[in-house]
Each structure stands twice: as structure tokens, then as C-alpha cells.
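Of the protein chains in this complex, one is absent; all others appear in place.
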């Protein structure tokens, strides 16, 4: 986790304070359930809640851990210092450390998911706003970086909206993947603890019981979770790359908002660099790099080994913090993106009329010219425009073979921009589920 | 794709024959839709169906492609050789190559998904069968490769079942991710083709229209798809690793079926090597390696670039073929796996009684011994068993401090195996959704 | 491996014919060495060479393998059919399959390396030629996709040369990494075969003996090898991305050579798409995706497991074939790249004079203006040029505060292009090791 690429709410989820608070709640709820079952005395369960408002002393827990080399025991020892060692003697009874650790990790991932879901919603709102704002703002569509046919800036925003809307749906699925808890004992057989304890704790913690666990919650869930973050990160990169292209000096169809006082470069003061989206491109790589380790974590030995743990101590916080930051940054970029419609038109007309060649090709075939011949005719005139920047429409009008198939009026008609934007409403209705 | 790791049905999906057949169907259905709209003559649309039963000549198409350097044009030229160039002149009208290529790719992925879904179901059936067969077959559960507490072989199969059942659900979601088609033209604006054509073609091909496309179908869908295959592969590795461990000479709790006539090693004829599951471990890596490239494919430039194409030409066939093979191989391994219950018991008793130490610990605390003291008592006796392979129960009976807390009867009772298997039914009911 | 992205010489290295030929040579040389040691009769060793010019029957070997389920035994059985089973009885004596398989794999990788090294040299030659050709061709350098200061096209080619020269060096190191052989028996102890056999075979096959092997050659070597291919692939992507940027419609400073008769797009005949470099971008991903599996292959269990095998059956051929193709394709692209110097100048002057702002900033500080003030002065005038496309030099001349620090002559002097190219010779001397 890099502080400059983090936001406090997400960071807080991964703090020791939060972790111990969750551990505490799991242990306390488990005591309640055990008291309900008559396994431990009710007063001992109630005693645990004495620590309800205690702020646990992280340094003290660390100190105990240095001695015991075991984090959960260290915490329980510290808890007993608050609750009383006699009263606390039934805490954690029949449980194994992973019951606490794994359930806690999933609680953290669920809370992280809730922030990411909110982030995605904010991003979607920004994309939708900009999409409608530029619904009819014509720009050239490009394939291979080469001018193709006209489209609109609104459609660009709309496709990012559709992509992020899928990501919202994936994120919800990912949240469900890891919204499970397990209190099932050393190898998951409930030998020393009743399934009812697991049910009660999960219910209180906003989770569902893992149908079958083995000390640990199976890691295919987490692999699917981090893979989803990787997909979302790749979509962020997708948008970032688009904006970086738009802001290129030669293109300049859009630019990141540039606040006064900000210095673009120590050497070249005039430069307005798309540093936010370049940064997002890098952040996407960081989120994505967790995917393979998360998948390598699935094949734990027998009922569990602990190889996944160091990986998750890193990627748990790092990827959620980075993705939260990236989504928020992207939302700001979209929200304040400077859009230059005039430059869009100027760019489109760099090779005047050439972007209409597909329509002309179609018109020629419809007028009875063979596909091969039409192709040749269009290519011939297109090459002139490409080489000399003449006007495609005029070249066509001056080409006898073309004119033999199409009248002046028919040719002129092919250069109407409205032809290309006529289905924007249809597409918007699909994307934004309009009635 | 490695022939030895492939099965014919999946391979067939990726053959040139299948690809051109799907292209043909897309083009023919598109012609129908255009005729319905009155955009092209009905007879031309009908003429295309003359090629309905034609086997396209792959060599001929390749020959044309070498000349035109364009695969779709090569196909259309060849199609015209069957349909008649006059009749075929409206084929592909207003469409762009990607309308065909991308829709075809998704049709192939959907069909591949259907095979993979069937594979998963077969695997689930095998796992379920073996789970019930060994529901009560006691074996030692292991964490860190070290004996922990008893579990059953049925629970091992059951947890693999639960994991693969999640994978089945993920696979269905992945199928839905890529079950879209697009016939939207050069930059996705429907400038030269009506949305109704897309709707008709998608309907006929078993797809839904992509809400917004840009010549290409957005690649976040494919990233999510291949990520899912990566998760499934990781689960295969998980099962494979378990079996490899079980078949180790020192463990030998299970073994891959070893057919007569098969030679394990040129040098050591007695060796029964778990080569199938080792192979599955490697195949898992192969499937997983497609995940990152698929994610790198998401950020295409503007409305599209073609960088994703070479990647997909490889990972499309290779990962689906490999995963199909791997799932099928794994099903065979599970189905015929030799299980050795007696070895399981022998292994569990390697350090007699030691696996019950957790129960004893619990009993001591419940009898009023402090957690710390109980821990010390259990550890003291456990160490003797570890070092000298004496019997844990006997050591406990001989330990005065232990006996001060627990009677002989109470101690003996802790060594009952039924204690550990008492919730197997509960877990099976959860996993297999029994009523 | 995708046929369209492959070249015959590299493909041939991975054919069954080549593999069996190498196996044969290993076995025959091993027999010679064993005869030298007196371990087997000389006449039996000599008899093996009867098969020197035999073309092994792949189908027959496959047939035997289907029965024995063991490839080396199948080959040996077939070899005996040529040599005579009596004469062939000492072939493979004391050896284990991996002695043959692993040594063969490394022979193949060495040969593949030799092709890749030749590919890199050809690419370097093309880059060098174009570098000198465009040594003084001025174009704008860009950071963040934004105009920075002038550089030359020759420097662009030169930096790719320097990068690929490093890759040549890395490739040679990678070749050395895997240029080892092992004939050390079942667990690498030479129990059944003398080290002298290994030495002889390695010498004949162009390898050095692996200092310590364990049935298999350690896989850290292969991990390092494939990682190097991944780095080279990333450099290919680097060049490809540069060219794709240069060919953008708005930039058009260079373009891939476009042969007559080639059709850029079925829909837009005028389009000259950078499809080769886009393809190279994708191929880079394919090569790179082998890196992690190759690293996952390192941790084999004990003296060996076979999980690496399926991975290597794929990535061995696939990555070398793809990289060979990609390097060759890139060499062609570089060799024939169309460069447009006039467009370079036109682009540079899009915001007239603005690229000289750094020089002006420097001149102002040198003239005694504080860094902060100079920055503000330059930024103020730069903004005018950015917004209104006026001439930066003229704006400066008209700015009283600037003129208070710099004379007209001093300002004019800052706009000399030669200032930026004055060290091109120095850099070329460094890169091309000129004296």
C-alpha cells in the first residue's frame, strides 16, 4: 500500500484496530451462542461484552505476540486482561485460530466490497452525466488508431458506463463469493463446537456459514474475488488509455482538469500532462498483479497450510485500497474532464470526407457496382485524399466511373453526419435502460 | 494446444470448418433480417441458403486469403463461388468484419462453455458418488502437512464437490458474460445496418445483442471469462495436489488407478506414480496463464485495435481445450481412485492418540484448569509421544497433574472417534442440499 | 502455436522427427561412451549407428506408446526394430527417461536460441540502418504523449537498437542457462551410469554437464530462460507501440509498408492500419504469459515430479516459435517502415515554438530571474500559444517582463533546432560503439 494512493475509509478497514474489533465481536458472539447451547455459563458470555467499548492496546498485543509468537493467543491474553482471566476462560473454547482469522478476513473483504460498490456507483453517475451531456457531440471513431466513421463522445462515455455497470454486477457477485464465515474447528468437523455457533456468529457478522470448511474457508472464493478486482482494474485502464489518447498534443479532444498552481513539469511549464490517467494505468497493473497469487493460493495442502497468509496480508489491503483510490480518482477525472468538441470536428476533417468512404462503398454496390469494383473505386479516390488532403467528396464528383453509378445528389447525401448518429438514442436506451 | 491433451468435441469447435460454418450462418441470418427490412431483395437472402449444406473448401479460402490478406473477404469471395457472385452481392452489406468475427468467437466460447459445464457436472457426479462411499471412512485431517484431528475421506470429496459446484455456478456466469453478439458496423453506430439485424442474428445464434459495441464486443467480458477458467483450473490443481499427497510412498492413502500393461517408469518398474494428477497440476498452470493476457486485452485503443486477436487465437482454443481435457481427466481419476482405508488408520495412529490432544485440552479447561496450565499439561505429554511414539492416552493416565483434573473414564472417553464424525451428516446435508 | 504466426525453421526444431533424432543421438553417443568404459560391448555401441540415416516412423512410435503409455520405451522399442533387438539390448542401459528427455529439451532450446540470436542480429541491423538514415530527421520528443522538446527519428531507432542489443546479450546468457545436459540416472547419483557418459554425450550435443541434477535438470534455468523471452517480448511491444502511435491518423509520422493488393479493411478501403505492430503487441502478451508458469515449474517435489512437463510441451515450442515470428515480423516492419519527415515538422509546429519553452525558462533563470518568476513568465506565454495557436517566440518578444530579461536576439537564438541535435553524434557513438 502506498499512502499517496490510498483513502482513509478503506485504509481503516485494514487497521489493527479494526481487525481486533472484529476478532472481539466474533469471540463474543460465539460465547453467546455457546451459552445458548448451555456449553458455557451465561455469565461468562455476558462478561465478554464488558470489553464492548474498550479500545484494545495494539502495542500490548504486539508485545504478547512477540513472546507467544501467535497472534490470536496474544489477543485472547489481552482480552482476558480486560474481561478478567477467570471470566474469560471460556472464550475461544473449541475454536481454532482460523475460525477467527478467516471469518475476520471475509468481514473485511465484505466491507471493502461495500466501499468499492459505492465507488462504482459514483463512477457510473459521472459517466452517465457526461454521456448525456455529449450524446450528440460528434467525433471520429477510430479503429487501429486510424479514422474510421463518425461516432459521438456520448457513445464513448456510454460504453464505459456499460462496462462499469457490468463491473458493478461482478463486484456484487464477488462480494457474495467471500461473504461467508466459518467456526468449524481444527479440521472443519465441528468436533469441538456446534454448527449453531457458526450460524449465530455469521448471522451477527453479516455472513452466511461456509457449507464446508477445513479450518480455513476455501480459497477458490478469494481467487474469484481478486480476479474480479483484476477485471475492474483492466476496465479502469481501458478508460485511462482512451483519455490519454484524447489528450495527446496532436489529438487534444479532451484533457484532464488542470488546477491553477499545479506544475506540469519542472522543465516544461506549458505541458498539461495526463498524469492522472497515466497513474491509473499503473495502478491497474498493481491491482491485476494480485490475481495469479490469489489463484496460486487455492491449492493448500490437505486441510490447510499457511502459505496463503502472507500473500493475503499484502493483497487484501493493497488491492482493495488501490482499487478504491483508482475508482475515486477516475470518477474525478471523468467528472471534470475538459472536452473539446471543436477539436473533435477538426480532427475528423483532417482528411476531408474520407471517413465517409464506407458509405460510398455501400452506395456503389447498391447501385449495382460489384463489390470488387466498388472497392477499387473508393480506394482510388481515398488514396488521393490521403496523399494530398484534397476533399473526398470532390474527388468522387470528379471521377467519371463513380459518377456513372451515382449522381451528384446521391454523392452529396453520403456526407451527412446525421446518418451516423441516427441510432444514438437506440443505444442510449439500451445502455441506460430507458423506457 | 497439445494434441495429447485434447478431446475431439472441443477441438472441433475451434476447427476452420466450424468457424466458417458459423460465419456463414451469421451472414445468412443477417441477409434474412435485411430482406425483412426491405434493405436487400428477398431472393438474394434466400440464395445464400443454397450453401446451407456446402462443406466450405478451407484450402481455397486460404488461397484467396493469401492474396487478399483478409480472412473475411476471402470467405465471402469463396461463398460467392457457391452462391453465385450476382446473388451474393448483398451478403455482408453494411457489416464490418468484426461483426462476423466477434459474434463467431462468442458463439464458439458459448459452445465451449456448454462442454465445460457438462464436464463439471460429470466431475460433480463422480465426487458425490465417492463422497457418499467414503462418508464414514476416517482419516486424519492435516494442517501444515501435520496431523491435526480426525476427519473422513467423504468430507474431503465433499469439499471438492462444494468447490466444483461453485465453479459450475461461476462457469454459468462466465457463459452469460460472453453470450452476446454484435452486428453494429465499423464503429458500432449502426450507421449502415439496422439494430434489427443484430437482434435477429443474435436470436438465431443463441446470443443476446451487445448493448453497446464499437466494432468489437468489449473485452472486459472475455477477461472475466478467462479469469473464471483460471479459477476452475486452480481448483483442479487443489484436488490434484491432495491426491498427489495421498499417493506419496509414506502416506499411501489413495492412488490413481494403474492399468495393467502400463509402465510406470523405464527404470523402476514397481513405481506407481501419480502422473495424471501431476499432469493436471501442470495443465492448471497452462489454463491460468491466459488470465493476464485476457485482462491486458481489455484496453483496446479507441473503438478497437487488433492486439487482442493473436492472443485470442491462442487462448480461445488452448484454454478451453486444456480445461476440458483436464476436467475429464480429473473425473476419471476421481471415479477410479483407489482408496486405502486401512492405511488411513495406520497413518492416523503413527503417534498413538496424539490427534486427540485438542479434545484433552478442552476437557482440562472445562474441568477448571486454566488455559495456560492446560496447554502446558497437554504439550508436556504430547512431546513424549512425539519423541518416543508412546501412547498419548497412557501418558495422560500416568500424569498425576492430569489425573487431578480428569478421571480415567473421562480421559478414555476423549479417544472416541465418533466424537469427530458426529457432524458429518450435517455437513453433507449442507453440501448436497439434502432435505 | 498458431500456424499463421510461425516460421518453418523454428517449427522444425519442435517436430517429432527432430525430437526422435536428438533422442537417438543421445542414446548412440551414450552407448559409445559406455563402450569406451567397457561397460557394454563395442559392437553393440556400433550397431546403434546403423540407424544413423533412418527416418523414424512417428506413427509406429505413437502406436507403441499407446500400448506402453511411455514415450521413451516406445522409441527404444522402435529403435530396436531398426538396430535389431539383440544388438540394441544395451541401449539406454543405466539411464532413466529424463536423461534423454531433459537433455533433448535443452538441445532444442539451444537451437531455438541460436535462431532467436540470429533474429535479434537481423533486427539490430535493420534498426542501425534506419537510425543512421534518420540520424538528423527532427521530430518532437514526447513525454506523457505531450510535446516536449525536439529529438530525432534516428535517436528513436538508436534507443530501440540499444534496447535490443541488451536483449541480444540477455539472449546469449539465456542460451548459456539452458545449454546443459544430464545423464545421471534415476535420482542423479550416477549409481548406474558413469559421469563420463554424461560428459561424452554433452560434449557431442554441444552442452555442458549439469553440475548436479536429480533425474531432471533444475528448472530455475528454464525459468530464467523464459523470463528472458518475456523481457524481449516486452521490448518488441515497446517498439510496436511507438510505431502504432506514429501511424495514428493525427500523427502520421510513419506507417507500416502497405503492399498493393492488400485490403486494409472490408469496410473502409482507405484505411492503412498498423496491423503488424498491433499484432506484435498481442504476440508480446503471448510470449510473456509463459513466464509465470515457467517460474511455477521450479518447485518440483523432491527429486522431481512431472508437473512441469505439460507446461513445457506448450511453452517450449509456443514461445520460441512466437518470438521468432515476432522478431522477424518486426525486422520487416522496421526495414520497410515509411517515415514522413515533413509530417514530423508539421506536428512539432502545431503549437508554434512552444517546444522551446524549457530553453526559454533556462535562459530567464540564467539572466537572473528567479526560478519561480521565470516559471510564471514562461507559463503565461505558453498558455496563450496553447489556447490560440499563436507563435511562442512572438509572444515572448511582446512580453515586456520577458524583454526586461532577454533581448530580441537572445530570444530568437532559443529557437534554433541545432541546439537540440548537437549531441546526437555523442549518443550515436555510445550506442553503436563508434570510435
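By letter and in written order, the chains are A, B and C; residue numbering begins at 1 in each of them.
In this text, a contact is a pair of C-beta atoms (placed from the backbone, for glycine too) under 8 Å apart; a residue touches a chain by one contact, two chains touch by 3 or more.
Keep in mind it's a predicted model, so treat the numbers as computed, not measured.
Remark: the absent chain touches shown chains A, B, C in the intact complex. Among A:282, A:368 or A:418, only A:282 touches the chain that is left out of the view. Contact with the undisplayed chain is limited, among B:92, B:111, B:147 or B:170, to B:147. Screening B:6, B:77, B:297 or B:347 for touch with the missing chain picks out B:347. Those residues of chain C that touch the chain absent from the view are 76, 85, 89-90, 93-94, 141-145, 148-151, 155, 158-159, 162-163, 166-167, 170, 173, 177, 185-192, 195, 209, 211-215, 218, 220-221, 223-224, 227-228, 230-231, 233-235, 237-238, 240-242, 245, 288, 291-292, 295-296, 298-306, 358-359, 362, 365-366, 370-371, 419-424, 426-427, 430-431. For chain B, the list of residues touching the undisplayed chain reads 140, 142-149, 244-245, 247-251, 263, 265, 267-275, 278, 292, 296, 347, 350-351, 354, 357-358, 361, 375, 378-379, 382-383, 385-386.
Within chain A, the residues in touch with the undisplayed chain are 2, 4-5, 67-70, 72-73, 76, 92, 95-97, 185-186, 192, 244, 261-263, 265-268, 273, 275, 278-279, 281-283, 285-286, 288-290, 292-293, 296-297, 301, 305-311, 313-314, 318.
The working rule: only the chains that are shown with their structure count from here on.
Put simply, chain B has to spin 180° for its C-alpha atoms to lie on chain C, with the angle rounded to a multiple of 5.
Inter-chain centre distance (chain B to chain C, centres taken as mean C-alpha positions): 33 Å. With touch defined as above, residues shared between interfaces to two or more other chains in chain C number as follows: 244, 263, 265, 267-268, 273, 275, 278, 292, 296.
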